[in-house]
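The structure that follows is given in the form of structure tokens.
Removed from the display is one protein chain of the complex; every other protein chain stays in position.
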Amino acid sequence: MTWSIYLGVVVQGVLTGLVYGLMALGLSVIFGVVRVVNFAHGEFAVVAMYAAFLLFRSLGLDPLIAFLPIAAAFFVVGFALQATLINAFVGRSEHEQFILLVGVAIVILNGLLMLFGPDAQPANLPYAFDSYAIGPLFIDKVRIYSAVAALAIAAVLFAFFRYTAIGTAIRACADNLTGAAVVGLNVKRLYAVTFGIGLACVGAAGALMVTIADAAPNLGPAYTLLAFIIVIVGGLGSMAGALVGGVLIGVSEALAGFIIQPSMKSMFSFALLIAVLVLRPQGLLGRRA
Amino acid sequence: MSASAAPLLAVERVSKRFRGLLAVDGVSFAVAPGDILAVIGPNGAGKTTLFNMIAGVLAPDEGSIAFAGERIAGLAPDAICRRGIGRTFQIVRPFPALSVADNVVVGALLRNPGVASARRHSLAVLERLDLIDKRAQPASTLTLPDRKRLEVARALATEPKLLLLDEVMAGLRPTETDRMVAILGRLNRESGLTIVLIEHVMRAVMALARRVLVLHHGAAIAEGPPAAIVREPAVIESYLGEEALA
Partner (left out) sequence: MIELWRGLQPRARALIVGFFVLLLAAPLVADRYVLSVLTLILYFAFVGQAWNLMMGYAGQLSLGHALYVGLGAYVAALLWVRFGVGPWLGVFAAIAVAMAFGAVVGWLGFRFGVEGVYFALLTIAAAEFTRIAFDNMSFTGGSGGLFMPYEPGRLGQWWNLRGGQLLFYYVALALAAGGVVLAARLSRSRLGYQWLAVREDETAARSLGIDAFRAKMTAVLVSSGMTAVGGVFYAFYYNNLFPGQVFDIQRSIELILGPIVGGLGTVFGPVVGAFVLTPLGEGLIALTARLGIDAPGAKAVFYGLTLIAIIYLRPNGIWPWLARILGLEERTP
């Protein structure tokens, strides 16, 4: 029954897509609030992958637990990075921000290259090849666990932005920057917090991703583009949009890779990006600017 | 300015809605060549929306706009400018990285395809607007009054028959206001330039305008010479206030 194979591919796509969505969520938060074009986003994800890989290899720490300290560490890094370097570039022209973050991306990517070499490093979790049998499908346990973790993190984040004072303040900055400053919000500090949260998402996503993909420095640019595609398709400023976009892209890449050819799987994503940019720039769930 | 001359600008029963909000409600007026019309009214009365419809930024939902006999409603802003209508913006929009002279050259290039002749024309315009001394400065370094004059100079460089001025006196001190009024008055007298201006600064309206149109909640509530308008009860009630008569 071939439909079960297709269904299996789709389900894999959904689960992987949720982890991609978490990574894109970080970008949506950064891009949507601080309005900085983070072209080093994917490289940060790869750093997290290596961090999780190292923690597993040296301490035996399962990435599904390690993502917590990694996310916390990334929050601190993001906070510091924004407060020191990136803050000077907020409000500057796009090409300047772009060059800054491309510079950061180059440093990160090649730093990783120096430390770990170019070869892909699989984490080799003991249960990496176990799967649950659900009906006619066999679904990898790692994909389910990481997808659940991604959803959990997204839910926590959603609650944070909805119900806490800081979260509301951040949303105010995104909505009306001048107004936020006028009512006395410390915009600079809030930007740093936001960048920290954004990178924490990336850190968590990267750690989760090492359960399903091998860490390699050259994944950086591809993940950056992936994050942008998901954010645009899902809709900037919408957290649900990042997850929905992630799932959509995850499924479409899985299907495209399966039906057409693995090497062509990204083609559909890029075509979708072009279509969204031209026809519906607010994406699926975003607000019209 | 005879009554029988064909109007340069004829606005007929023009309306514009923004999702249920009626911003402009069936406004009609005509401007004869060489005339100076001031459009006044409280904020939100629809003045800039009206301007934007004449200038091509918005298209009216109803009604028609004719310029020199040609229907222009719905045309793009650059097409409108090519037909001879120049405009300034309520919040000035200079080209910051360009020099004062080059700002005006951009405008002059419309009717002067050669860069050299465009430059010559620009310098003449800058002379009229008292900006000739600052011609080499980057526009970003100008003070607000100078920016306002630059905005006018740039629009003038396109050699318009009709000039739309959107609150060009806002933020100017009385002496600067008088200076701008003098420049505009001279342009009107010497070259027959027709001017329609949105203004809150009554000092300028009284000094410059030959006729005044009053808008309130998107509709025209009064039209006539300035002296008569400021005494109209409806105008006093909706906009001017009793103190204006003092």
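A and B are the chain letters, set down in written order, and residue numbers restart from 1 in every chain.
Everything that follows uses one rule, which is that a residue touches a chain if its C-beta (ideal position, glycine included) is under 8 Å from a C-beta of that chain, and two chains touch if they have at least 3 such contacts.
Values in this document were obtained by computation on a predicted structure and should not be read as measured data.
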item	value
Missing chain: touched chains present in the view	A, B
Selected from A:63, A:221, A:234 or A:250 as touching the chain missing from the view	A:221
Among B:77, B:171, B:185 or B:224, residue touching the chain not depicted	B:77
Among A:7, A:77, A:102 or A:151, residue touching the chain not depicted	A:102
Contact set of subunit B toward the excluded chain (per top definition)	55, 76-78, 81-82, 86-87, 89, 93-99, 102, 105-107, 109-110, 113-116, 118, 138, 154-155, 157-158
Chain not shown, touching residues in subunit A	37, 85, 88, 92, 94-96, 98-100, 102-107, 109-114, 118, 217, 221, 225, 228-229, 232, 261, 263-264, 266-267, 270-271, 273-274, 277-279, 281
